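Everything on this sheet refers to the single structure shown next.
For this view, one protein chain was removed and the others were kept in their places.
So, subunit A:
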Amino acid sequence: MASSIENNNEKLTLKSSDGEEFLVEKHVALQSTLLQNMLDSDCSSADVIPLPKIDARTLALVLGYCKKHADASSSKQGELNSFDSEFLKDMDMGALFNLVLAANFMEIKGLLDIAAQKIADTIKDKPHQEVREIFHVENDYTPEEEAAVREENRWAFEGFP
């Protein structure tokens, strides 16, 4: 039944976790290794490919990224780089995590890399107390344990409170 995709003007339909359907050109979908493998192995027998872990808002963002990268020629690397940095600008943490998880699930390496880099940039140079606050990480160490961990890696904490 994979041929049905080819007959359908090289398009396929993706369905988000909240039930919204997205019609995607095949060359755009191929940015995702997951979809590529599904198409290669003919296992997408259904006309609609469900993506139960990805909501519509995130999937729209992901497909926007894929379309830009699929359509750009390799000579326009500079343009793609500025697209990438604009793409994640001003994105809130919740949306960024949805995106990194979607990119990981759909195996879109370029998107996974830039989203991970953005999260890393948020951690970089900040004292750990601030990192805990930003990411809502609950400190479950006892004060003695925490002191021991700091002592274990003392060199990395020099210059930090």
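Keep this in mind: contacts are C-beta pairs under 8 Å (C-beta built on N, C-alpha and C of every residue); 3 or more make two chains touch, one makes a residue touch a chain; residues count from 1.
In this section, contacts and distances are computed from a predicted model.
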{"item": "Chain not present in the shown complex, as UniProt names it (candidates \"MMS19 nucleotide excision repair protein\", \"Anaphase-promoting complex subunit 2\", \"Ubiquitin-conjugating enzyme E2 2\" or \"F-box domain-containing protein\")", "value": "\"F-box domain-containing protein\""}
{"item": "Residue of A:L30, A:A56, A:A70 or A:L101 touching the missing chain in the full complex", "value": "A:L101"}
{"item": "Contact with the hidden chain (one of A:N37, A:S85 or A:Q117)", "value": "A:Q117"}
{"item": "Contacts of subunit A with the absent chain, listed as residue ranges", "value": "94, 97, 100-101, 104, 112-113, 116-117, 119-121, 123-125, 128, 131-132, 135-141, 145-146, 149-150, 152-153, 155-160"}
